[in-house]
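For this depiction, one protein chain was excluded, whereas all remaining protein chains were kept in their positions.
And then chain A:
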Amino acid sequence: MPPSIEFYCPCLASTPHPPPPHLASSSYSFHPLHNLFFCEECDAIRCNRCVMVEVSGYYCPNCLFEVPSASVRAEKNRCARNCFMCPNCRNTLTVVPSDPPDTGAAIVNTVGEPPFFLYCNHCRWDSAEVGITFEKPTGLAAQLQKYEDSAPESLEFERLKEHYEPHLRASPSTGPAAPHSHHTHTNPITAAASSALARDIPGVGKYTPHSSSVGRNRSSRNKGNYNEVPDYRARVEIGSSNFTMGGGGETDVDLMKHLEDMSEIATLEQRWENSWMTSLQTGDLKPLRIPLHSKKSKRCPSCRHILIKPEQKAQSVRYKIKLVAANYLPAITVSLPHLYAVLAAMRKPGKTPQLSDIESTMHAGKTYSFQLSFTNPLYDPIQVRLHVQRSLPSSSMAEDGGGPSEKRRPPFSVTLPSSAFPIAAYAEAWEYEDDEEMFGVEEDDFDGGGGGRGGGREQGRGRTKTIGILERRANVTVIGGEVAISKEARGNIKFNMLVSYTYRSDDSEPSEEQSTPSRAQVQNREPEMKTFSFYTAIDLGTIIPREEHKSDAMEY
């Protein structure tokens, strides 16, 4: 694993400080920079776990038809054109005609001979096996949907909907979810369903997501209404004999008893794609209409401003609104210069460098330098200050380390330049420079000695200067740091780092001007200067324990 860096989204924590990086749970709070969003209104990082997701359009992933949302419901969220999924291997099925009769070779029917059936050209499954053939090669989805809709569960569901429909229409609309709610799917139907569940099954209430204050208010307000709904009587009794295939009843037990071949039972994955419970037998699998995909727009969970809004066209990869963190926060890459030295050495005798060989070359008891390269995405220069979160003499390290003496000392210590350092502004022009010589000349005189790029330079510099600004070019600044690994250390060198950067906000983000009064606290001496801080987790790689430890471990 090459060294990596991930960015912190504070949505899961109650404090602004991230959990210690070696805890397994911390990985849920850290994300690669390109997966994060940035809300300008709240001045905060947002991640995929905390944003509110709304569907902005549906399309079929096979025929790429954009399905209007009105017909999505009628077509049961599946493609109503000629797109089918193989129930056996999930590949797309093709419509094939039967073999033409041998005698009349002259009659060339362009569409082929009926009956038509669906054929998988990956696993060779065909729908004739399960007795599904078609007279015409068109409109197959409608025929299949008819079959789907006649399933007892489907009919039951329709009846349930009919039963509750007048009540839902009568009940006052709950309106859009409250601004601070994380539950994006609160609509009258789910609210009714969950509160009905909470009422009918004791103990469920406290596990439903609506136990938040918002949900409670709503359900208590509506409670009176639900009691007025007349009782619903199921058309089919659960567990009745004609219905239990795959439902875990006697028939299934019977089937299992006489099972001779494992492949007779469909795998969970094969049954999972079905809307309704189906037979356990592989022989009963039916072709499936392909489930639709959706394009999603994303909103900030606290201020509801849109962070992502895709273009209407399904296959367009452009966005009308796209507030991604990569456009606001400096991108950081981590590298270990000694790895490149190893690489260069390996290359000399004519071997091809293999990344796997250099996976972990951090030995316990030694000191290594590492480099952080910051790239400024803003059109203004920024000042960056780094601060390493001291890792607490923690439990988990000691647990897998064993010895009690290890508890007191942190396994490694990180040194980074403590003073702020500048990164030049991003300029469009640099994008067009494909010649790499151009990079060097820009601002080489800042710390002297541009030198050639690549392994040689990093080696040479590593010896003369390891901490501080190593290089400045265009909108990139390279910072050197050092990590001293203690003799007893093991595990990964992983630490949290707080990055604070100060920027001028006047012309780069004009939309923020309205919101400046509310953000007065972040403004220091000059009215335009602002500071934004975020946490990152850096993983430099695995420490190779000392030899004696290694042999110890072997004995165990």
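One rule holds for everything that comes next: a residue touches a chain if its C-beta (ideal position, glycine included) is under 8 Å from a C-beta of that chain, and two chains touch if they have at least 3 such contacts; residues count from 1.
Please note the rule applied: contacts and distances are computed from a predicted model.
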> UniProt protein name for the omitted subunit, picking from "2-methoxy-6-polyprenyl-1,4-benzoquinol methylase, mitochondrial", "non-specific serine/threonine protein kinase", "Dynactin subunit P25" or "Oligosaccharyl transferas-like protein subunit"?
Replying inline: "Dynactin subunit P25"
>> If I consider the whole complex, including the chain that's not displayed, which of A:306, A:324 or A:497 touches that chain?
In response: A:324
>> Of the residues A:316, A:367, A:418 or A:533, I need the one that contacts the missing chain.
In response: A:316
> Which is it among A:90, A:167, A:286 or A:487 that touches the chain not included here?
Replying inline: A:90
> Any idea which of A:27, A:98, A:121 or A:533 touches the chain not displayed?
Replying inline: A:121
>> Using the document's contact rule, name the residues of chain A that touch the chain not shown here.
In response: 34-35, 59, 61-64, 89-92, 94, 108, 110, 121-123, 293, 296, 308, 314-317, 319, 322, 324, 326, 333, 335, 340, 343, 347-348, 371, 373, 434, 436, 452-455, 478
